[in-house]
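One protein chain omitted, others in place.
By letter and in written order, the chains are A and B; residue numbering begins at 1 in each of them.
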Amino acid sequence: MTPLPVPTTGPSQEPRSFRHPGPPTGSADASSGTVRRAPVIQGTVIADRVYRLTLVFFALCIPALLLLIFVVVGSAGWPALHHFGFSFLTSSAWDPVNGLFGAAPAIVGTVLTSVIALVVATPLALGGAIFLSEFSPSWLRQPLSFLVDLLAAVPSVVYGVWGMFFFLPLLRTSVMPFLRDTLHLGATPFFSGPIYGPSVLAAGLILAIMVLPYIAAVSREVLVAVPRSQREAALALGATRWETIAGAVIPYARTGIIGGVILGLGRALGETMAVTMLIGNRHELSASLLAPGYTMASLIANEFTEATTDLHKATLMAVGFVLFVMTLVVNAIARLLVRRVSEVRV
Amino acid sequence: MTDLAELRNEARPPTAVSSSGPVMAVQTMGLNAYFGDTHAVRDVTLDIPPNEVTAIIGPSGCGKSTLLRCLNRMHETVPRARVEGSVLLHEQDIYADDVDPITLRRHVGMVFQRPTPFPTMSIRDNVAAGLCVQPERALSRRQVDEVVERALCEAALWDEVKDRLRTSATGISGGQQQRLCIARALATSPHVLLLDEPTASLDPMSTQKIEELVYELRRTMTVVIVTHNMQQAARVSDRTVFMLSGEMVEAAPTRDMFTTPGDPRTEAYITGRFG
Partner (left out) sequence: MSVALSSTGRQGGSTKRLMRRRIASVVMVSLTCVAAAIAVVPLIAILGYLLRKGAASLSLSFFTHMPAPVGEPGGGMANAIIGTLVLIGIAATVGLPVGIGAGLYLAEQRGSRLANLVRYLADVLNGLPSIVMGIFAWEFLVRPFGHFSALAGGAAIGAMMIPLVTRTTEEMVCTVPQSLREAALALGYPRWRTSLQIVLRTALGGIVTGVLVAVARVAGETAPLLFTAFGNQFWSLKLTQPIAALPLQIYVYANSAYDDWHAQAWAGATVLIGLVLVISVIARLVTRARFGGGHD
């Protein structure tokens, strides 16, 4: 007869016992089968505990990593922050030989490029998201959102290569002259001066292309999450399709959309490669968007390996720390806004 | 082919009588179960005799599933769930500190309302799943195959799936999936089998098959079945427990319960006057 997985029956009163090969516990009814103190049982409990602790450990790695970055980058940049004090943020000096550094041009450049990016990208992204969630024929919805996702997945350096060899010449030969001369925007300080090509404007525009898919994806998500009842209520009141969107859907999704835009801002602030390749890398505060400039990220990317003195390195670390804190705050706000919306949905 | 069921009966001595009467398969004493602040089961004291089918009936939300899930400590897997009181399995308190719920569950099988085959496993592996986690039983491949075959036979599924044991368990019908889940629970030869509305999502033919199966199973084990279907309780069970708003109203032999209910609320329920 083949062995069967039926527990052997002991002399106890019970039909089938829980008995394990372990020694009896020594209690009064030790002779009858018990569930108690089999070593195998204990092992299982320990395995579960170990497993749980392992998962907790991995989960804690994430806050730990953030904290570590904060401490490491912060302490590496501390000498420069300490040395220059508050003027580090306001000075536009950049003299590695004499050890004079100020991050103002890079900070201004970062903010400027990001603002250009958002101003250009937000209407397009929002329009695209509205089209995708409200008006797009269903056969177009899938491929279109796939393309948008793909746009988000293109590596930054590829944007940079494309920007250098295709986008910059295009800007230099047609877009920039058009803005400056044809539209006579050259009369304002913002579009005056010679056209180089690499410039704050070029970096801002490439950033616009890069953050557009992020804003569009988040906006689409929150628009889709708006309950049908909101739309139907507006339509039932006699609103046109656009009035429904503008009057009922967008207000409902507003928080999430703002979150998405801020998320895009976070991306734009920290974007490195494409910007480094297009901004021209010059340490100057200039009102003209046609002039070359610097962002914090491109400043680090460009000078870090060339920084020979400790103060120069520490300065770049300090710039990185400022950038880190800025994006941390921006992302923290954006995630709070986006999360609140998705919680409402759930 | 050796009949597993018969073999088990042979291996089992006649039910002994201890000083306090016959040994109950399961006893609950002052059992209370909570979900956070919701008091789902209120002070239930109940004896479930061995080798019988006990049906728990009652309107939905009366706590019958929760009561069932207290019997193999599945209730505590839900966040914020709590149990008070005691549950004895063959006179051993399953809520004692030194009892490991995982080992307990290997001896108290459970089948749920909806079929839950493991989608990544074949039919065979599904049935063998419970065997594989029992550390004290290292079975050879052949032995596992034999247990799988017997369990599938017991669950009246063998003939339908014997040619496709290696195929995915999600490829068979809902009724077959549910019998597969019963086979999976039987493969570890549990002492007690808990069925939580096992036919609620099935068609009449599959339901009938499972009812016949339940009727057969009591020869080898104790069965507790939760159902909202009174006809089903009447057909398959030896004893019936009626619950209402978390309280146990009445527990009696099924025949008595449906002919001469002892409590006016039971009578109202089984004659369809509420719920």
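Throughout what follows, contacts are C-beta pairs under 8 Å (C-beta built on N, C-alpha and C of every residue); 3 or more make two chains touch, one makes a residue touch a chain.
Please read all numbers here as calculations on a predicted model, not as lab measurements.
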item: Option from A:V119, A:L147 or A:A233 whose C-beta touches the chain left out; value: A:L147
item: Absent-chain contact - pick from B:P119, B:P204 or B:G272; value: B:P119
item: Where the unshown chain meets subunit B, residue by residue; value: 72, 74, 77, 79, 102-103, 105-106, 109-110, 112, 114, 116, 118-120, 129-130, 133-134, 170, 181, 184-185, 188
item: Interface with the unshown chain - residue positions in subunit A; value: 44, 47-48, 50-52, 54-63, 65-66, 68-69, 72-73, 76, 123-128, 130-132, 134-137, 144, 146-151, 153-162, 164-166, 209, 212-213, 216, 235, 238-243, 245-246, 263, 266-267, 269-273, 277, 297, 300-301, 304-305, 316-317, 320, 323-324, 327-328, 330-332, 334-335, 339
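We take it that only the chains that are shown with their structure count from here on.
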item: Where subunit A and subunit B are represented by their mean Cα positions, the distance between them in whole Å; value: 50
